[in-house]
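In this view, the complex is presented without one of its protein chains, the others remaining in place.
Take a look at chain A:
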Amino acid sequence: MSEALLSIDDLHVAFSTRRGMVEAVRGVTLTVEKGEMLGLVGESGSGKSVTGFATTRLLDAAGRVTGGKILFRGQDVTKLRGDDLRQLQGAAMSMIFQNPRAALNPIRAIGLQIADAILTHKRISKEAARGEALDLLRAVQIREPEARMNAYPHELSGGMCQRVMIAIAISCNPALLIADEPTTGLDVTTQKVVMDLLADIAAARGMATILITHDLGLAARYCRRIAVMERGRIVEEASPRSLFSAPQHAYTRRLVAASPTATSRIEDLVTEEDRERYATVVSKPRAELVHGTPPLLEVRKLAKRFDQGSAAVADFSMTMAGGESVGLVGESGSGKSTTSRMICRLIDPSEGDIVFDGHSIGYVASRDFHRSRLRKDIQMVFQDPNESLNPRFTAFDCIAHPLLRLGGMRAGEALRERVEECAVRVGLPLDLLPRFPHQLSGGQKARVGIARAIACRPRLLVLDEPTAALDVSVQAVVLQLLDRLRRENDIALLFVSHDLNVVRMLCDRTIVLRNGGIVEQGESRALFDNPKTDYTRKLVEAIPHIETGEMLAAAL
């Protein structure tokens, strides 16, 4: 009998909430063959994680499988009880979670945690389990495994913690591994190392893997087959190549278009139908920089040291012209957030000066900068739209806030008009203005954040990873919005990001940061096509690309 390792048949999962039952998964059917890596791709709320949790029977109390079958080696997982269930969880199939640090016990040495997982399923001595744990640490390529056996999770980096999680997950040689966003939140270079490792281990041990991710590029790189989920259903299932070259379903087409590639331009991020509207804007040429005009922003030898004396940023200098867009990229801990906050005058530099439009503002204490008349010229869009809006302000209040504080406006008709103008500018429907942040979606919150930042017509907009927490389709819209604002309003953008594809599309120039210092800078396109330093090359190579060459060949 040649049956699949796992076959899910018409699975329905529902959650009980205060609004009654909500169906998260509505009729998912898929199969996983022995040893294969399947990509399960979708945006937030598509039900991809819930499918994974239902398969391992880890749904939380509010969730219930309301229909369908999950057959694992011919056994219906949804009907297992007691010992059979325990045998299944961990031993036959196991799971890797998104945030490895949260999934590990912070007060237990990692070696013991791996041994615990082994002892749960095997009757062997503690010494033998420790021995196996050591072997596993070697298998996931942790350096100095003997010493690391006694390390605690907080002593390890995020990538290291995820390797430990992988070690725990494979400790009992499961037949199926479910990896739920295993590298989200890790740096691109770490992401590549961890994914390579996961793929190697799965191949070497003949484990089937379901890779749950929002990143089409990542799934395309590692999976032979990709299932795309939307609103609880699988809308398309195909090989990466045919998915990218000839997506069948409208949703897949949108998702493929919105995923940035090595060559895509901002205007490519939408499907053909939506492109019409955007074309008129893009065609507007940008004003050429006149030689000799003073720069809008000049940063001279900026440095920031924190209490312990370690330098977060050292000797950082740059210039920006009005209406120019500059990308600031680097891995976590490279000092890019600190730099952007110093330029935005939210924290004080330890050394160096910032000259904005001919005025030295680096020596104005950040404590007093709110009174400066330049405050309204430098505005910021913050990283996580879910956290960047005051929970007690409506969308209207959020956008009105800078106008009242900095724009010298009073509550009344003029204010309302200006707020509505900003909302229209960022594409926020006006009927959403009276809503509170928790009543808005992530994309809508991002728009409110941008509307607030542009309300006072700033000349420099600092953007701190404004799309990192957003789905690709929302990211595409936000990026187009930013690009349009720059072209039409001549706002200079300082774009802080770890996503090189996005930076390459949006920014004229790029500065690569590492450990608080500038590694390389130059024209974005040139910099990404021919990186001069090894570090930049590593960053560029780590981006999961959709192989465009192959795509073209397949399409022809």
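Observations on the model:
In this section, contacts are C-beta pairs under 8 Å (C-beta built on N, C-alpha and C of every residue); 3 or more make two chains touch, one makes a residue touch a chain; residues count from 1.
By our rule, contacts and distances are computed from a predicted model.
Missing chain, UniProt protein name: "Peptide/nickel transport system permease protein", from among "Peptide/nickel transport system permease protein", "NADH-quinone oxidoreductase subunit N", "Cation acetate symporter" or "Radical SAM protein".
Across the entire complex, the residue among A:245, A:339 or A:379 in touch with the chain not shown is A:379.
Among A:388, A:467, A:480 or A:536, only A:388 touches the chain that is left out of the view. Residues 15, 17-18, 62, 341, 344, 346, 367, 370-371, 375-376, 378-380, 382-384, 387-392, 401-402, 405-406, 436, 438-439, 449, 452-453 of chain A touch the missing chain (whole complex, contact as defined above).
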